[in-house]
Structures are given as C-alpha cells and as structure tokens.
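All protein chains but one are shown in place.
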Amino acid sequence: MLLIRCPWCGERPEIEFRHAGEAHLARPAAATDAEWAAYLYERANPRGWARERWRHAHGCGRFFNARRHTLTDCIAATYAPGEEPPP
Amino acid sequence: MTRFSWAALARGALRGHRAWTPQWRSPDRPQPDYDAVIVGGGGHGLATAYYLAKEYRLGRIAVLEKGWIGGGNTGRNTTIIRSNYLFPESAALYDHAVQLWEGLSAELNYNVMFSPRGVLMLAHSHHDVQSGLRHVHANRLAGVDNEWLTPAEAKAFCPPLDIATPRWPVFGAALQRRGGVARHDAVAWGYARAASALGVDIIEGCEVTGITRDAAGVTGLETSKGPVRARRIGVVAAGSTSLVMAMAGLRMPLESFPLQALVSEPVKPVFPCVVMSNTVHAYISQSDKGELVIGAGTDQYPSYSQAGGVQILGHTLEAICELFPIFRRMRMLRAWGGIVDVTPDRSPIIGLTPVPGLFVNCGWGTGGFKATPGSGHVFAATIARGEPHPIAAPFSLDRFTTGQLIDEAAAAAVAH
C-alpha cells in the first residue's frame, strides 16, 4: 500500500486516493476523429517515470498530479493541477 | 518429436528416464532472417506461431521471448475458460477458443488438462439477474451454452456456496457447463513443443529493443541477441505491448495494470466448479493439486512491478469468505502478480496496425488465458493473409476512432 503525499493534506495511505489516469492530456477544442480517439484512448503507458492524476477522494477531494515510477512505484513528487511538473 | 503416451512413459522408465530429449528446441540466437517473427513467447504468441506453421506453412518462423516462455500472464492467471460473453463478436471469439480447448490435448499430444467443470456466475441483485439473463438469452441464441440456475440449484451445483449471506444473498446464477479450467504452464509448453516440431525457432532470453521499418512497412527487429529481418511481425507481448509498439512509433489505447492471484494450501477435493461474482469481486476454483485458486482485482494504478497491494488480496479474501464461509480457516499459501494491458472497452485488439507488416494482439485485460488457442488461431490467419480473420475483424485497432466499441464492461459490468 503506497503512501501518497497529497499537496494539501500531506502523506496519507493509498486507500484514501483514487487514481485518475494520465496527466497533462489537453482536451482538444476541435479535433478530427483520429485526434479525438487519441485524446480519449491513447496513452503513453510508460515503464519508468509517468505523470499521472490522482484525487484525494476520501480526504480533501482535490485532484493533483504525481510523478511516479511505474516499475518501482516510487512517487518522486506530487503537484497541483496546472503546475509545471518538477524535473 | 517423441509422441507422449503411457507406452512412451513405460519405455522411458525402462531406461531410467534418461533418454528423454528437450521438449522444444531452444536456439541460443535467432537466425538473421525470418518470414514471420512473433514477439512474445506466452501462450498466445506460441499458439500463433504453431498455427502459422501448421495451417499456413509460412516458412521460417521465430518466437522471441524476453524471459522464459509462458513466464508472463500465461503462467500467472487463474486459468478460467469460458465463452459466455454478451456481444456476438466476443462470444464468437471466445467460443472459437473453447472449441479448440476441447481438442487441444489431442491436437498437441500434450495434456493441457482442460477440465470443463462448469463456470457459475453469481447474481446478487435484480440488476445482476437482468444482466445475467441477458447473457443467457444472447449466448443461447449464438449457440453458446449458458443456463440460468435458481439459488437452490446454484447451491446444489456448488455445495460450499452460501446463498443466504446477509449482505449479498444469491439471486441466481448463470452456468456455462462447457467452461472450466486448464493447466496454464502446459499450454505454453505444449504449443512450444508442437511449434518447435514444425520448425519454429523459439528463442528465450531475447529482448526486442527496436523495430526497423522502411517506406513499405516493417523490415525487422533489433534484439538483445542481434538484428533480425522480417517483413511480418506479430506483437503478442501482453503487459508490455505499449513499450514494444512505441518502438514502431505507435501510441496504443492501453494501460498496464498489476493483477494479482493467490492459492490456498492444497486440500482434498472440496470445490467442484468455477465460481465468479462480479458484484463482490471474487472468482475461485480448485486446481488438480488441490489448491483453491483465487483471482483478485487489478490495482487501481498502472504499474509494471508484478507486485500489487496486499489490500487487494484482502478485499478478495473478504469476498471469498463471505460466499464460502467454510474457507475462512483456509490459508493463503502464495500470491503473485502479473501485468495485464487493458483497453478502454475491455475487449482485445487483434489485427493490423498503421504500419504495414506489423500486427498486434493485445489488450486481453484480466481474461486472456481463456482465449489462448482461439486468439493464436485467428491471429495466425490475420498475419498470414494480411487481413483480419472474420472473427478478429471487429477487434480492430481502428474501432477506437470510429466508436464501434465492443464494450463488455459497460454493457454488463463484467470485470473479467
């Protein structure tokens, strides 16, 4: 069970959180079918560092982003939506 | 290939079993050139190679496996086999597989221990009943066996089942008698042995590191054991599909999740069938060895770690103990995880890609084992002909662009 640092509440156990998919996907204002499918469905799914969204669902309820390594599950940083991901 | 039989065993015994030879050839390195290369030596990949060699005589074929064959999800699943899917496209695919399962041991001359013990899917609410009956009607129409049992009939079919649990009493159950389990490792080994006998090169410890292409399509692969030329490449690398396809510059509609399973200590026969409950999230059967084989859910976040959270196992065992209170004093012996790649509509992708000559078979999510023979069979046809096998056609990659999804999960809240 992961410990995840909510940017607002601090470190809390994983069961308080809900994973919410890949981060930094921009919802296109206009898109071809292929672009729309890419936005809806295509994912980087990296083995390594991933940028992803979480929600502190059973806590403050807020969404945030995290940088997590998908092989070690180590979370390097969490940050607020709209913020630039830390390097 | 020495044919396996009691007689062969007896002959082997007379010579102290010293005369047996490797079940499949394991060349240390790939040849520089193949007519077709399968990336991924799991059940699906080995089956693909076998049918390519047997039915399409495609010339020189290789299977490249990063680790050891059958070491991915083939050897990490709960071996449930069924075909009672809702949509005709799905039922056709999975029933094709079940029909192959029924003759597979004889086909491969390898006992894969296919055991049609019956798969019971429980309903715990009126909504579940509606969904279950919809499956029953759709399956029977499609010629796929599925029948509806009352709670008492379900109890008679599976005596350890508690049909009157306080929280989620059983309202009924759908039973597919032709469904069951098989021995997972044997499927990989059996296909490997039969494919090898037909001349397929199976190269273990050979990781694909790049896909090369020219204007006409794929030209070959870079591997940890050197470059390989091939104009037809089939990627069957469950869990790692996104990574391999990225080498061809393709972004896939996939996410990879850890999926855990566990077994109990072995006990004498106590559980006669397979039971699945989507409402309480549990599925269970008993292996020939006597272990209760129990499937858990995926973790909530994508990962390649092959290790899931222990709380997932806890939730699963809560459900098992609730449905089968006599198992509360049973003990978890071993738990493990695999990496499954999951599509947005929970149906697989089998077919062509935007890169000519590059084919993909992936996205089986939590339920790919049951499809192994059928998947390999239709994928082989697709690679050989360069166009989708009719059963595979609806499972094309471009359905995500058109929106013509085959959404078993949305239609029936079926998680597996």
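The chains carry the letters A and B, assigned in the order they are written, with residues numbered from 1 in each.
To be clear about the criterion, a contact is a pair of C-beta atoms (placed from the backbone, for glycine too) under 8 Å apart; a residue touches a chain by one contact, two chains touch by 3 or more.
Everything below uses one rule, namely that contacts and distances are computed from a predicted model.
According to UniProt, what is the chain that's been left out of this complex called? Choose from "Sigma-70 family RNA polymerase sigma factor", "ABC-type quaternary amine transporter", "Sarcosine oxidase subunit alpha family protein" or "Cyclase/dehydrase".
Not shown, but named in UniProt as "Sarcosine oxidase subunit alpha family protein".
Tell me which of B:Val63, B:Leu313, B:Val378 or B:Ala392 is the one touching the absent chain.
B:Leu313
Looking at the full complex, which residue from B:Glu204, B:Glu255 or B:Asp341 touches the chain that isn't shown here?
Touching the chain that is not displayed is residue B:Glu204.
Would you indicate which residue among B:Val267, B:Val355 or B:Ala393 is in contact with the undisplayed chain?
For the chain that is not drawn, the touching residue is B:Val267.
Tell me where the left-out chain touches chain B, residue by residue.
Counting only chain B, the missing chain is touched by 4-6, 8-10, 12-13, 16-18, 20-26, 67-68, 71, 75, 88, 102-103, 105-106, 109-111, 113-117, 124-127, 129-138, 140-143, 147-148, 162, 165-168, 180, 183, 185-186, 189-190, 204, 264-270, 280, 288-290, 307, 309-310, 313-314, 317-322, 325-336, 344, 399, 401-405, 407, 409-412.
Please output the residues of chain A touching the missing chain, sorted low to high.
Looking at chain A, the ones touching the missing chain are residues 1-3, 18, 20, 27-29, 31, 33, 36, 40, 53, 55, 57, 61-63, 72-74, 81-82.
Just so it is clear, only the chains that are shown with their structure count from here on.
If you look only at chain A, which of its residues touch chain B in the complex?
On the chain A side, the touching residues are 1-2, 14-15, 18-19, 21, 33-34, 36-38, 40-47, 50, 52, 68, 70-73.
Chain A touches which residues of chain B in the complex?
Those residues of chain B that touch chain A are 240, 242-243, 251-256, 300-305, 309-311, 341, 343-344, 400-402.
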